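As you look at this complex, bear in mind that one protein chain is not there, while each of the others sits in place.
Up next is chain A:
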């Protein structure tokens, strides 16, 4: 795997089927480079969520090879996967907030999982809630939050531990255009700090808001890569966080 040297994720002829159905993803091959910003688009049912599930390790492919952070994922023992997951931030399409925990405790979860002390947690979580505009709702349970507010809690939880890869499934589906742009700015800020971002979305307007982004298009389980930019991407100055003043 010579080209995997500076890649962060590599898919090689990956296929996925649920049970004995036909493949929902076929012959998926691409390389993600650290510090890049990717949009994943495609019609409903094209397989966007399925592909993200492979990325956030909720699903193993039925065929093909995936490597991540320079390790072959297929042969990784199960007990080493939590360490991979902690390097990935995920915004689930259905949020998956823990219903009996407050917004604050939901956002704090990744930090607690990684063993941070209670006193260290307070400020970053409060800052993150302020960034997504939910300081005043930090004690609210998810059930008492609006759809857009829940989505912002889910996003805050995904980015709080500064993941190396951020995977977001329709992260702006439930918020107004203004908030969508604001959340996109959050992803860009994270991206500038070196995080590789993958955002699945229907919203074509969103794609134009991030000029440097690369676009992956799924069509009925096939990845179209007309320019070859995904398989053989143009060289970028990476990691970009080092060129920030």
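Keep this in mind: a contact is a pair of C-beta atoms (placed from the backbone, for glycine too) under 8 Å apart; a residue touches a chain by one contact, two chains touch by 3 or more; residues count from 1.
The rule we apply is simple: contacts and distances are computed from a predicted model.
Asks: Could you tell me which of "Glutamyl-tRNA(Gln) amidotransferase subunit A", "Ion-translocating oxidoreductase complex subunit C", "Cell division protein" or "Iron complex transport system permease protein" is the UniProt name of the chain missing from the displayed complex?
Replies: "Cell division protein"
Asks: Among the options A:109, A:140 or A:179, which residue touches the chain absent from this view?
Replies: Result: among the candidates, A:109 touches the missing chain.
Asks: Of the residues listed, A:17, A:71 or A:96, which one is in contact with the missing chain?
Replies: Checking the options A:17, A:71 or A:96, the one contacting the hidden chain is A:96.
Asks: If I consider the whole complex, including the chain that's not displayed, which of A:22, A:123 or A:136 touches that chain?
Replies: Answer from the full complex: A:123 touches the omitted chain.
Asks: In the complete complex, the non-displayed chain touches which residues of chain A?
Replies: 56-60, 78-79, 81-88, 90, 92, 96-101, 105, 108-116, 118, 120-121, 123-125, 127-128, 131, 157, 159-162, 186, 189-190, 193
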